[in-house]
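Below you'll find the structure, written out as structure tokens, and then a few comments.
The other protein chains are all here in position, but one chain of the complex has been omitted.
For reference, chains read A, B and C in written order, and residue numbers begin at 1 within each chain.
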Amino acid sequence: MTLIDELILETRDFARRREWLAFHTPKNLAMAIAGEAGELASELRWLTPEEASPEHLSEERRRDVSWEMADVFIFLLRLSDVLGVDLAAATREKMTFNEERFPVIRGNDASNDPR
Amino acid sequence: MTLIDELILETRDFARRREWLAFHTPKNLAMAIAGEAGELASELRWLTPEEASPEHLSEERRRDVSWEMADVFIFLLRLSDVLGVDLAAATREKMTFNEERFPVIRGNDASNDPR
Amino acid sequence: MTLIDELILETRDFARRREWLAFHTPKNLAMAIAGEAGELASELRWLTPEEASPEHLSEERRRDVSWEMADVFIFLLRLSDVLGVDLAAATREKMTFNEERFPVIRGNDASNDPR
Partner (left out) sequence: MTLIDELILETRDFARRREWLAFHTPKNLAMAIAGEAGELASELRWLTPEEASPEHLSEERRRDVSWEMADVFIFLLRLSDVLGVDLAAATREKMTFNEERFPVIRGNDASNDPR
């Protein structure tokens, strides 16, 4: 069993024991993911880029950020479970698609600009 | 190596080959996660709960949703990599924290209400 | 002076008196808008569509929702101010654009389906 499958079972069990499975519809979970992504953004919004850099982020803030990341991931795992989506496979499919959409250009940095 | 570690290496390599690593600051990645979470919400916003249910979601929509989930996950993996966060460990820490915050109540459904 | 202009002055003054203007860069404000939009989504995520309907939403929840809406609007006003964007004019421009993108179809509801 992969680590993602293990975490899906653990998060499902957490919700099941609280009788929360009925709340975990696809729409509600998408709202929860947006909510937690918003909280993650809020953690970093007023920091300068330097303050938010890996080198300067305080240990306490780094822990808070990691827990907001966990919240996003928990609801992403729940949505994977509810919709029967293989998250790792979908991620690799999307990267294969992106490989074609954003070809690697050598010797011409401007063409690689994601903006 | 865990599946999450494998995916971290693959997404890092994808960005590295395009010379995108410099764009992947914590603030920018948090904005990207919020952006992709918004696109995920947009996929489902106008569907009724029944239309968005696992049983009724069309195969095409389910694929589109899985790709938006992949986009959220890709930037979550990138942020884990940049900040040196162990996403699985953070997820289990957060669930342990939530175990205390939301104790399982037996025979009293109202107390388990997440709302 | 329009009501929107009045509110822009009031929110700017609020930030100025706290010496927060320097934090209000376009990127930071976009993160703040995403953060507050996430909190708004979180208010309603676990409610059923009926519970969240105008008829059934509790007075307390309606107040909480209106304050999250206010937070989104406050940062939208701040971003309008910082970028010199006329929010009402931009809104009418976007609706004019949308008029062409989504023409009104009579007698054929399916073509009006936003999904």
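Structure notes:
Quick note on the criterion: contacts are C-beta pairs under 8 Å (C-beta built on N, C-alpha and C of every residue); 3 or more make two chains touch, one makes a residue touch a chain.
These figures come from a predicted structure and were not determined experimentally.
Across the whole complex, the hidden chain's contacts among the shown chains comprise A, B, C. Residues 23, 28, 31-32, 34-39, 41-42, 44-46 are the ones on subunit B that touch the missing chain. The set of subunit C residues touching the chain not shown comprises 2-4, 7, 10-11, 14, 17-20, 23, 25-27, 30-31, 33-34, 36-38, 40-41, 43-45, 47, 49, 52-54, 57, 62, 65-67, 69-74, 76-77, 79-80, 82-85, 87-88, 90-95, 97-99, 102, 104, 109, 112, 114. Listed for subunit A, the residues touching the missing chain in the whole complex are 27, 30-31, 34-35, 37-38, 41, 46-49, 114-115.
One rule holds for everything that comes next: only the chains that are shown with their structure count from here on.
Annotation, subunit B versus subunit C: rotation angle of 180 degrees from the Cα superposition, expressed as a multiple of 5. Mean C-alpha position of subunit A lies 3 Å from that of subunit B. If you average the Cα atoms of subunit A and of subunit C, the two centres end up 24 Å apart. Counting partners per residue, subunit A has 23, 31, 34, 36-38, 41, 44-45 as the residues that reach two or more other chains.
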